[in-house]
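Omission of a single protein chain aside, the complex is shown with its protein chains in their original locations.
Entry: chain A
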Amino acid sequence: MVDAATKKTLSGIPLLKTKAGPRDKDLWPTRLKEEYLSLIKYVENNKAADNDWFRLESSKDGTRWFGKCWHIQDLLKYEFEIEFDIPVTYPATSPEIALPELDGKTAKMYRGGKICLTDHFKPLWAKNVPKFGIGHAMALGLGPWLAVEIPDLISKGLVRHKDEKDGEDK
């Protein structure tokens, strides 16, 4: 299921140690720190490999995350807003990453723009609790989803480059 390239990416994302969710008052700050460390390392790796594809930040308590991700095709950059909550059951259940602006454009999405992770990602997450964190959800969840869905949406004309849209407006 996981190809060699993904394995390499994965090995570059530090695993987490603390099993704690946002309701564990004492341990959550520790877990949150680990999340940040792991994410920082992952983004650095991406930059070094010239494969920088997302930015994330969180609310102060780390329960709400938002940012951007982008997909490059034919030398054009398509950018999308990301948002998700850390559920109270985290890390037993993975975060449900959402791209709200794509809501309703693809069947592989739930209401509110939550991407469909059931088949390709949830079993992997379940096997790796609590070692996987947000970085892994991005690499193994959102990454493959974008790689499959966005080219398809572009070919169907459901997603258009922002310059193209601007041109029409004028």
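Note that in this section a contact is a pair of C-beta atoms (placed from the backbone, for glycine too) under 8 Å apart; a residue touches a chain by one contact, two chains touch by 3 or more; residues count from 1.
Note that contacts and distances are computed from a predicted model.
**Student:** For the chain that's not shown, choose its UniProt protein name out of "Ubiquitin-like modifier-activating enzyme 5", "Gaa1p", "ATP synthase subunit d, mitochondrial" or "Serine/threonine-protein phosphatase with EF-hands".
**Tutor:** Result for the unshown chain: "Ubiquitin-like modifier-activating enzyme 5".
**Student:** Among A:Lys41, A:Lys108, A:Lys131 or A:Arg160, which residue is in touch with the absent chain?
**Tutor:** Candidates A:Lys41, A:Lys108, A:Lys131 or A:Arg160; residue touching the omitted chain: A:Lys108.
**Student:** For the chain left out of this view, which of A:Asn51, A:Thr118 or A:Ser155 touches it?
**Tutor:** Residue touching the absent chain, from the options given: A:Thr118.
**Student:** Using the document's contact rule, name the residues of chain A that touch the chain not shown here.
**Tutor:** Contact residues on chain A toward the absent chain are 22-23, 61, 63, 85-89, 92-93, 96, 104, 107-111, 114, 116, 118, 122-123, 126-127, 129.
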